[in-house]
Structure formats: C-alpha cells, structure tokens
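One protein chain omitted, others in place.
Now for chain A:
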Amino acid sequence: MAKDISTGYEPLTSIEAVTSGLATVGYISTREISTSVFLAHGLRKPILIEGPAGVGKTDLAQSLAKWLDLPVLRLQCYEGLDEGKALYEWKYGKQLLYTQILKEKLNELIGSADNLSQSLGKLSSFEDLFFSEQFLESRPLLTAMQQPAGSVLLIDEIDKSDEEFEAFLLEVLSDYQVTVPEIGTIRANVPPIVILTSNNVRELGDALKRRCLHLHIGFPDAARERMIVQARVPDVTESLLKQLVSFVQGVRETDVKKRPSISETVDWARTLLLMHANVLDENFVRSTLNVLLKHESDIAAVSKEIPRLVREAAGPDKAGRTSSGYPDLG
C-alpha cells in the first residue's frame, strides 16, 4: 500500500553507490562505513556509531541526508532528556488559550444542557477536540516518523542520556512507531534511517546494542585523511597537505591525552592556509599547535617533539619526490 509512495532511499542500491554518493557531498567514506549504511537500509536497522570525538560520526548522518535530499532530524541527548522533549508534547499554552477564547461558547453549550450528566457528556466530547493532532507538538522522533519520503534521524550522543530513555527508545527503533495514549499509535509509512552516535561515556545496554548495527569509526589512515582535508579545504596545496597530514598522524602516535581528530586536522589546515604557509615550518607549527591540541600538557609534550615530527613529515615526501624526479632529469 504505502510501498508505492516514492521514498528518498532509492539511490541506496549498492555499496559502491553509497560510497560515490557520499563523495558527491564531500564525505569520504570507507567501505566499512558504506557497508553499514547499505545494510542499515537493507535490514531496516539503526546504526550505532562509536568512536572518538571528531571523526565524522555526526557528519555521516548530515551528509547522508544531504545526498539523499531528505530532512535530517537531530535529537541531541543529555542527562534528563525525557519523552516530552524527544517524542511529543501537548501545546498546553495553545490549549489554554483556546479554552479561554471559547469560554463563552462553552458556557452556551453547557448552559443549554438540562442536567449535570448531559453537560458532562458535552464537555467530554469537547475535550477530545483539544487532544487532537492539532495540539500536538511533535519533537524529533515523532517528526521523523511523519516524513512522507523518509528521513535521517540522528540520535546524537546516546550515551549521555539516562537508561530509562534508552529503554524507551527500544519501541521506537524496533517497530518505527510511537504511541500517543490520547490519539493512538502513529506508525511511520517510510521508516527513517536511524543513526545513533556514542562517545562511550557510559556502556550502553545490551538490548539497545542488539537492535543496532555496530560501526566503529576510528582515526583515518593518511590517505583517507588527505582526501577528507582536500574535500573540506580545497585550496590547500598538495605538498602542504601531505606534510600536515603526516604530521598529525605522527602526533597521534605520541603519548597525548586527547589525540587530534579529523575535525582538528581540518581546522589546522584552514589556519595554515590563513597564515599563507606553503610548507610546514617549525615556527608555524609552534604558533598554531593550540588548534590541534586542546590540553596544555599535550601542547608542552608535543612542542618538544616538533623538530622530529616536522622532519618526519617532510622526510618520506621529499624522498618520494627525488626518486620520481630522477627520470625527469635523466
């Protein structure tokens, strides 16, 4: 019945299609990521993405929505988040206002009644009017269910929410339906693609994990990171790109509290570009290190290593250039 409605998921035909599609909106995917997206659609299951901060977990959802041209509904989790903020709420104010406005009408109606039970009957039929969809304030979860062509539902940082909320999510995620006691069950005609992200602040419950596909996004390798920076900061020169990425990769191997993530690499690339740096220079690095590292002690520790890291970042690159340069000279 509802199958005839054209959904926004049609481009999700194969894993390769996912990779190339995401690339068109500037998201450099890996095969692992594309596989999970493809399976999530195929099996109609949410994806639970884990991994360090700033590796593109949230970005995957945004890019997916952008590529498929679907609305993205974001639910940011925090301690104390409840159904009222996640699912729906009654528009109390509006209800109140309408009753005030309709007070006289109400009086008329009830006034015409002969006895108490009759007026009560009239009043109760009236109440149903106030608890209709018109007065329903839908929050991200409900909105996602109501999208006619599907949507991408992003439940961000689920590990920050309470366990009660996690349990409540189970119904939504397994059946793609929500129950509003006064109205009934609202079912999604086209289930949304659900993406949950977690930073592992708290261990998630088994029940929730079992309903999701699991995807771990870690720090990217040098090649992928270069592609990402290239996509985000197209103006950066080839040689600087190579150097800065291998510098960041080198920093990740040192013993720092908070390892720089992709978003920090991108920020750093932008910073270097602003400073018109063409090659990675020790002084440039020293003065912009605070973009890359967020802890005082980390900056101090890496500062000592800068000469070595810069040398290493430039090293293999130079070697590569000379070896490829020889035939030209000859």
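Methods note: a residue touches a chain if its C-beta (ideal position, glycine included) is under 8 Å from a C-beta of that chain, and two chains touch if they have at least 3 such contacts; residues count from 1.
The rule is short, and it goes like this: contacts and distances are computed from a predicted model.
Enquirer: So which of "Peptide/nickel transport system permease protein", "Succinate dehydrogenase/fumarate reductase iron-sulfur subunit", "Outer membrane-specific lipoprotein transporter subunit LolC" or "VWA domain-containing protein" is the UniProt name of the chain that got left out?
Expert: "VWA domain-containing protein"
Enquirer: Can you work out which residue in A:Ile195, A:Leu215, A:Val251 or A:Val266 touches the chain that's missing from view?
Expert: Going through A:Ile195, A:Leu215, A:Val251 or A:Val266 one by one, A:Leu215 is the residue touching the chain not shown.
Enquirer: Would you mind spotting which of A:Leu39, A:Leu136 or A:Ala231 touches the chain that isn't drawn?
Expert: Among A:Leu39, A:Leu136 or A:Ala231, only A:Leu39 touches the chain that is not shown.
Enquirer: Quickly run down the residues of chain A that touch the omitted chain.
Expert: Considering the whole complex, chain A reaches the absent chain at 15, 31-32, 35-36, 38-39, 42-43, 45, 50, 79, 92-93, 96, 162-164, 202-203, 206, 209-210, 212-216.
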